[in-house]
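A protein chain is absent from this complex, but the other protein chains hold their places.
A and B label the chains in the order they appear, each numbered from 1.
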Amino acid sequence: MSHGSHSDGHANGHGVGHIVPVGLQFGILMLLLVLTYVTVAARWIDLGPLNIWIAMLIATVKAAFVVLYFMHLRYDRPFNSIIFIGSLLFVALFVCLALADTVTNKPRMWGGPAPAVAEIQKPAPATP
Amino acid sequence: MSSLNPAAAGPLVGAPAADNYLTHSRGFWSWAATLDHKRIGVMYLAGIFTMFLVGGLFAVLLRSVLLTPDAAAGGVKTIVDANMYNRFFTLHGAVMVFIVIIPGIPAALGNFVLPLMLGAKDVAFPRLNLCSFYLWLIGTAMALASLYWGGVDTGWTFYTPYSTKVGSSGAFGGVVPVVAGAFVLGFSSIFTGLNFIVTIHKLRPPGMTWFRMPLFLWGTYATAVIQVLATPVLGITLLLLLAERLLGIGFFDSELGGDPVLFQHFFWFYSHPAVYIMILPAMGVMSELISVFSHKHIFGYKFIAFSSVAIAILGFLVWGHHMFTSGQSELLGVIFSAITFSIAIPSAVKMFNWLTTLYKGSIDFKAPMCYALSFMWIFGIGGLTGLFLGMMGLDQHLHDTYFVVAHFHYVMAGTIFVFFGAIHYWWPKMTGRMYDEGAAVLASLLMFIGFNMTFFIQFLMGTRGMPRRYYAYRPEFQFHHIVSTMGSYVMLAAVLLLIYVLIKSLRSGRPAPANPWGAGSMEWQCASPPPHDNFKTPPPVVDAYDYESLEWDERVGGYVHRGRRGGPAATH
Partner (left out) sequence: MTQMADAVHPTSHAAVPHGDAHAHGHHPNLEHHFDSLTQQFDAGKLGMWLFLATEVLLFGGLFCAYAIFRRNHPEVFMYAHQFLDTTWGAINTVVLLVSSFTMAWAVTASQRGQRHLTSILLALTFLGGVGFMVIKAVEYSHKFHDGLMWGVHYDPAKHEHGHGHNGAHGAAATAAHGAADHAAPADHGTAGAAATAAPAASTHPEATTSVHAPETSGQPAATGAEAADLPPERAPLEPSQVALAPAGPAGLHTGGHDLHGPRPDNVHWFFGVYFTMTGLHGLHVLAGMAVIGWLFVRSVRGDFSADYFTPVDLGGLYWHLVDLIWIFLFPLLYLIH
């Protein structure tokens, strides 16, 4: 029932969990700290609209290291990765389609102070 | 719950099975703290059925209100005033959607039969399962508690800014408890879905491959995927709505520069897939009923299985068709409209496969089958009228009319037919008692007639311009409304008859054999009612739709495996 010697229980393919060495995890931590510094530093370089993409790219790389090593996804069953990536895809779907609405539409959010009720061109749909 | 608690289940002691899940342990806490998926399923069923009656009561009341136009047009409204009418239809919608239909088939019947069908001892996380049930209870209690604060009159969609600004009395109003209740119900739904996915992945016994699973499990699995992926967005939507109402955060408030349409994106990202949470398990049950009562192997197994998954995925891509008239961008409207049409394909795949299964089958008009055939008619109409509404141009005319009301009742309330069919189908397994077939068939026919009377005429009203959710209307619609209301009374009669049938069965039904219908899936291979542990050793996995090896055994009054006469069925 239990798995013989546990420190190498994963040797047979999949024992109960995979042990990630502490040294590797510490290395990942150092890498994450460096990347954090890089993100903060990156905002001192102006690249226009690229800045947010660079910040997001670095954040994604950091997240990937956390997921792969701290969360063991690299050694885990592939289906768990599918779930996680799937959830990200559905968030992307939601954000993209909802954003596409505002991008392709006249702005519904007023830049200035709210117009008087009579001036509102697009009232909220009637929900009597 | 009361009708099924151990005390009321007393007569069952007389049933032959000495030790089953109902008699395994006794006392209030043996139910309230149970981890047995079967007992949790039964408690869900009792609770959901009770709430169905509450929601139905609101429906009958508001249909009665609509018998006369209004005072100005010569009618006299005696039951309630306009404000109370708004509260009625809101609670009817919220109760039916969040409390009854969404958990209906998966949480109540799914909990009971899913591990049995799979050949597992329980769901993967029994404690989480019990937790889901209590969350359902708490959420339901919160939603009903709103009545204390004056009820809710926003409609079940809680559209902003009305739900954040006006609503009922005071800042708290009835909106806050209902919305918070829906949030809790959402978590109940998430945990049920999560549990089912893990159960189907990890607890399949050896030999039970994906493509040997009964199609109900495929339907439940696809449902669970939606529950896990869509419901959290409902959670955040409702949290933002509460933050808006209680803290004035202003995301959806145009007075603060916010965007009310953003709320609709949030809401429908969940609530459109939620329609498939309601219908996919129903479709799964359909595949079982149609095959079993035709005594014929299901046609196109893989197509039905994959069409469930396809519906689950596509269901996420169509939410914008609720917003054609809300000021959504035209481009996005076109995209959503196109995908909406494409979702008709997997739905039609199912319909055609059911029809082909019926073809040359030996059809047995038992009550579950009557409900199943009713659903095919009803869903056919509901699905096709959905295409009308998916057309951007036509939707301008039909949006927020009775046409929409009729459409979504044909789809969503249509699942109630399957729910009833499934209750009858698994009733002998759950209670160990048979029901009165004649009365049950009569109830199903009444239900079918009443339903079509109530809602078919609403299509006509809608095309002629009768807006939904209105208290007063023009006198020329009075005939339609009277027909519709009469239909709702017929349905009320049908439901009362159904309750009579079920109570009579509990009191004096003949003991049920293990397999009364001649079904091939695993739950029929254990005794009725099943023992506490389901299976001492998992039975050999066979094709769930193979009826050749089953034959009627007069001695047990049910079906047994050929060559196993007097086998498992006779042990009790």
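Going forward, contacts are C-beta pairs under 8 Å (C-beta built on N, C-alpha and C of every residue); 3 or more make two chains touch, one makes a residue touch a chain.
Since the structure is predicted, the reported quantities are computational estimates derived from the model, not experimental observations.
S.K.: Quick one: which of B:L66, B:L116, B:I190 or B:L217 touches the chain that's been left out?
M.R.: B:I190
S.K.: Which residue, B:L67, B:V80 or B:L256, contacts the hidden chain when the whole complex is considered?
M.R.: Touching the chain that is not displayed is residue B:L256.
S.K.: Looking at B:T237, B:S326, B:T385 or B:T415, which residue reaches the missing chain?
M.R.: Only one listed residue reaches the unshown chain, and that is B:T237.
S.K.: For chain B, which residues reach the chain that was dropped from this view?
M.R.: 24-25, 30, 35, 120-122, 124-128, 131, 187, 190-191, 194-195, 197-198, 201-203, 228-233, 235-237, 239-240, 243-244, 247-251, 253, 255-259, 262, 265-266, 269, 532-533
S.K.: Footprint of the hidden chain on chain A, which residues?
M.R.: On the chain A side, contact with the omitted chain comes from 1-3, 6-7, 9, 14-17, 19-22, 25-26, 28-29, 32-33, 36, 39-40, 42-46, 48, 51-52, 55-56, 58-59, 62-63, 66-67, 69-72, 76-77, 79-80, 83-84, 86-88, 90-91, 94-95, 98-99, 102-103, 107, 109-114.
The working rule: only the chains that are shown with their structure count from here on.
S.K.: Rounded to a whole Å, what is the gap between the Cα centroids of chain A and chain B?
M.R.: Going by mean C-alpha positions, chain A sits 34 Å from chain B.
S.K.: If you look only at chain B, which of its residues touch chain A in the complex?
M.R.: Per the touch definition, chain B meets chain A at residues 86, 154-155, 157, 159-162, 201, 229, 233, 254-262, 264-266, 269, 316-317, 320, 323, 325-332, 335, 400, 467, 469-470.
S.K.: Any idea which chain A residues touch chain B in the complex?
M.R.: 79, 86-87, 90, 93-94, 97-98, 100-102, 104-105, 108-111, 114, 120, 122, 124-128
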